[in-house]
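Selected chains only, in their assembly positions.
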Amino acid sequence: MLARVQEAAFDFAAEVTAFQSTLTRSGAVVSFTGLVRDDTGSLDHMFIEHYPGMTYAALQKIADQAVEKFGLEKALVIHRYGRLQPGEAIMMVATAAAHRKDAFAGADYLMDYLKSRAPFWKKELSKDSATWVAAKDQDEAALAAWSSESAAKES
Amino acid sequence: MKLDILYFAWVRERVGHSQETYETSAATVADLIAELVARDAGYAAAFADLSAICVAVDQELCDFNTPLIDCREVAFFPPMTGG
């Protein structure tokens, strides 16, 4: 429904406040924020590359799918690219629905799709190394689970 | 057929550039990859493990059997790591 790709930091508080302010039929709002994590204590920064021609449309499509699948009143996706410091917010999603379970499932679904279907690539840079973050098998498994869940419901 | 080919992340690093215009008669993505691999060691290294390569044709994710009819842009990249 709402999607944005940007290099600049976003103001989570302002985004969520604006998101909530327009709701008319929702009783539940869920938000997720992903932060740059420094597990080893040696991360200098993260660099996120993306596919400018494709990224916005991919985010928009994922958000629309979540809205339709879970009957959301609204969904929001913001994803950054470029250089990010440890602790900085990489991205956020927000979902609003009449009922709690749909808002949670919508946000979880958005995240599963963003992980593996939005054209971003993360590189972790430390003093001694530069490593592209590898996709995980479990990311694809998470997507497959949503499809089989739909198939089960529809059958 | 003249194509824009885009490369991202470590595929870009191995190929050595992020974008090129390329003249080809390849019928499918797989044919195009075969042509590229034959060009030099950088391309060969980038496409050495095809299970680690994703492709988008005209900005839509697809697979290696996708035909390249009337397409203008092909992009190669590793599995995405958004979120």
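To keep things simple, chains are lettered A and B as they appear, and every chain counts its residues starting from 1.
By definition in this document, a residue touches a chain if its C-beta (ideal position, glycine included) is under 8 Å from a C-beta of that chain, and two chains touch if they have at least 3 such contacts.
None of these values were measured; they are calculated from a predicted model.
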Whole-assembly formula, with each chain kind represented once in the display: A x2, B x2
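We take it that only the chains that are shown with their structure count from here on.
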Computed distance of Cα centres, chain B from chain A, in Å: 26
Residue ranges of chain B touching chain A (in the complex, touch as defined): 6, 8-10, 12, 56, 59, 61, 73, 75, 77-83
Interfacial residue positions of chain A with respect to chain B in the complex: 34, 49, 51, 53-54, 57, 79, 90-91, 111, 114-123, 132-135, 139
